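Note that one protein chain is taken out, while the other chains of the complex remain in position.
What follows is chain A.
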């Protein structure tokens, strides 16, 4: 094992409150481009833009930390342009924080011919078939050029549902070795925070080993990876619960690829702090509005004459009336959805606001130590008060951290 040296960090983590029942926490994470409040949802601005929103509009949703995807930025505009322009913040005119992934996950899922060796991710250039290689060193160099506030290690990603235990162990152990290469390659540890990514599939023993190895590397933050890939949610919850139990209290914990509201609130109860997902913004393009009573598809004819706001009581710029609010109705979104991009922009603003506001109220309830009551209200609203509709996995997972939704 590599000798352990304390790693420089470019963040400060301040624990503000702990839920007295569940494992939920409220914290302030201060990053190079300002503080963010945890728990936190991060919208995904894949190619340095969030689905038609201006950075100003994104800022107005309350967002202070968003994602860019390294794979996409590496292709367009590419490292050379990013270097000349001065990084991703300057490229997109974003004054706040950015997190980038390693690019490995997208490479594996987008390039069908990619495979993983000890050196890195091998693939054939789709242009001319030339064999190419993405290494941990490449990924870090690219993220150093992007200048994101949080950068992710390149990991050996395998779907959690893979039945191949031997391959799963190989991936977990390789991810640890790649973390060492990423740490060694990281050029700006005092300006950018490298997060490790815990692997090990659904095997709790393997996850435990990985946590131990990676925690020892002392990165400024820790991600739990390889989830949201099709596993049963009960299994997902067991993995998150196991990992958070082994992670140091004074570091942020990021579960990658999570975005459904019920997944967010349960994951917070299990002790996770940060989440990202393309779903809220992608689903906006299909005319879907996220509300506390569930997702509404506003393209449905039943909304053609619905002159109420997208969500009653919502504080987003679209739903608000008066004082700079736009007073957008479901009928109007229905009128433009799928016909003018403005329809998607409006729902994107609403959906991002919804996700951020949800996390704000989760945080407030933790601070006021009424998070269990919050959870009960949340599930009641989502399922119209009908407990028989509550998802079993959520009931089970919350019971394990002391909240009985059924009582």
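The criterion applied here is as follows: contacts are C-beta pairs under 8 Å (C-beta built on N, C-alpha and C of every residue); 3 or more make two chains touch, one makes a residue touch a chain; residues count from 1.
Everything that follows uses one rule, which is that contacts and distances are computed from a predicted model.
The chain absent from the displayed complex carries the UniProt protein name "Queuine tRNA-ribosyltransferase accessory subunit 2", chosen from "Queuine tRNA-ribosyltransferase accessory subunit 2", "ABC transporter domain-containing protein", "NEDD8-activating enzyme E1 regulatory subunit" or "ATP synthase subunit s-like protein". When the omitted chain is restored, the residue from A:186, A:217 or A:345 that touches it is A:345.
Among A:131, A:163, A:313 or A:385, only A:131 touches the chain left out of the display. For chain A, the list of residues touching the undisplayed chain reads 46-57, 69, 71-72, 74-81, 84-86, 90-93, 105-106, 109-111, 121-123, 125-128, 130-135, 138, 141-142, 145, 228-233, 256-257, 259-260, 262, 277-279, 282-283, 285-286, 288, 294-295, 299, 304-305, 307, 317, 324, 326-329, 331-332, 334-336, 338-342, 344-346, 349, 391, 393.
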